[in-house]
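Would you mind keeping the following structure in view while I ask a few things?
For this depiction, one protein chain was excluded, whereas all remaining protein chains were kept in their positions.
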């Protein structure tokens, strides 16, 4: 790892670069929001950011703490009702990319944000589905970003809140009107993509300085690596500067009230 | 008939009096609109007028020529989309009274605004259903106002665009979530109401100076008269003055552009 | 992302012969300029969708553009019949057209379902009406929770929707204001969309919950001042009630109609932004 940046920054910049200028992106709170706004403030000024609170094409100065911060509405092109958001915009197929986080991701990119353990006797109760279950099926594709650890990357999710490719990789086969699902998972160690045949998550590039062993150690199944495994390009100075400014502004803003 | 007013005025004033202050009323264009606005300008200042163009609680200075005149929007509390109008306001059960006209009304208060003759080879093609079919079933009750003639009051409608009580009077029996349907038909000769048992339209009051024979002559079936047949109260001077002012304002306004 | 095109080019590109076309605007904001351009370009075999065909479709049907009409109220508001529509339906002039007839509630729901990406709309509708007997697109389903019988109609998904609005900004974001009808739904439900506007401005200058259609869901934005006349644009000009009344006599007669069309549509040519 370089001294210019840390692994969180590497993750966020890589996630940001996944978004193209002009795409419409449904943004989850937290890491996805950080990455999507970084994209907007760097290479993708015309990326359209949409939050499930109904704020369309928003350009927040600071990152929102919640999905419904006033900032999102004040800087949006327009704000619609939540039923309209889910009916016209998500289900209506107007969104290119859904950008999500998760508590657990499994081998077939299924997401769990419901609970750890058994449903009736949970070990840990998590917040639940929110906007994710339909975002994962109604948008063109899904990007997922979260930190890499054995606790988060598990062989099989305790509960499939939001489908990736199902228990056996075939959940999207022959389903009409469904998006491509998770096409890219960006962690602090690497980038993973579903195998084109089996849909099993496979490492396609390692971040600079990260070893295969580190990824294997942090993954709850026997993770595979692509034949043409690459190295993820490093953040440039401009990206790092914009990201740090954004985070500093955000921290200052949210500590004020 | 008095010299103070003509039969059209008698009809409109009687129709207006059917509305109570504070009721919400979905207003059809033409005679219903005239009656509903007269009610608002006389005994029912807080009647809530709703037009299918999405204008809620509107207070037009002049009668609209079309269902979507700018006047309706400019004087409304708020204007919603047409899907919202039919979903939240009509189907949502927020409307007490639907006030309709028709080309044909039959013995069981079914309305035809589709065509005269056969569907595939119509003698006369009429405009069609518009908002009426669902207004007649989703609102609390329906008032109908139109001129009395053998051409309009027929034994059985050529086409049931909008159900009253069906071909045999039983169309609303055991149907869940349905309004009471037509409770009052106001013509230039009389007021009719459905028989409580058979639902056949029955004259409950004759306008001053109108004879049973006149009504029988103008009705396309053997019309019955209620046992306690009354005389419709006459318009008072204030109602007539307000109505004439409204019509004069309206005529002046619509001849201008 | 919306492209700024001339009316000629937008219609030429997106309204193809045989297409399913929805031109919406509920009395307000009826896209007459675009309708006349469709007539001038002699588009044929269109399936025309509109809750209230109004004069715009009366003109297009009379000009021979349509092979089918899907509608829910086909009159000249406050005046009477649409004579060109009736002549086509009743006498096959200039040729026979097929009609598919709904209630307003069903069509509004079908546009809403189209915008919502659903294949069907479910409504409490058509109870006791004869319309389901003459429209095989009306079906009934049973609610799995209550057993209630509800109507179902197919979602409307036009090949192209055309609407008129007050203004667009330089990114093609559009403000619709006043009686907003089903315009937003028509645009969102369609594969392609053309929005004609009174003017293009630097800033829309709107409040938080205005009816704004983002540029990135619109195919083409066209500057077409007075593009809704003889209908009206709230904040710009009023409806010409006189024209609506005068239309009755013009449309009643095939020759008078043809003469009107020649003079006011064909000879008039495009009066806005032709780059062709």
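When the chains are written out, they are named A, B and C in that same order, and each has its own residue count from 1.
What we mean here is this: a contact is a pair of C-beta atoms (placed from the backbone, for glycine too) under 8 Å apart; a residue touches a chain by one contact, two chains touch by 3 or more.
Nothing here was measured: the structure is a model prediction, and the numbers come from that model.
Here the chain not displayed is in touch, across the complete complex, with A, B, C.
Considering C:156, C:180 or C:265, the position touching the chain not shown turns out to be C:180 (whole complex).
The chain omitted from view is touched by exactly one of C:18, C:119 or C:269, namely C:119. Contact with the chain that does not appear here is found for just one residue of B:11, B:27 or B:73, B:73. Only one residue from A:60, A:131, A:194 or A:235 touches the chain missing from this view: A:131.
Within the complete assembly, residues 117-120, 122-124, 137, 139, 141, 143-146, 148, 150, 152, 154, 177-178, 180, 207-211, 234 of chain C touch the chain that is not shown.
What chain A contributes to its contact with the hidden chain is residues 29-30, 52-55, 64-70, 72-73, 79-83, 85-87, 90-91, 110, 114, 119, 122, 125-134, 137-138, 159-163, 166, 171-172, 175-178, 254-255, 257. Although one chain is not shown, part of chain B still touches it, namely residues 22, 24, 46, 48, 56-57, 73-74, 76-80, 87-88, 91-94, 138, 177.
Here is the rule we go by: only the chains that are shown with their structure count from here on.
Taken as a contact graph, with one node per protein chain and an edge wherever two chains touch, the assembly forms an open path, each chain linked only to its neighbours along a line. Ranked by how far their CA centres sit from the centre of chain B, the chains are topped by A. If each chain is reduced to the average of its C-alpha atoms, the one that sits nearest the average of all protein C-alpha atoms is C. Rounded to whole angstrom, the centroid-to-centroid distance between chain B and chain C, based on C-alpha atoms, equals 28 Å.
If you average the CA atoms of chain A and of chain B, the two centres end up 57 Å from each other. Listed for chain B are no residues, as none touches two or more other chains. Of all residues in chain C, those touching 2 or more other chains are 112, 184-185, 211, listed in ascending order.
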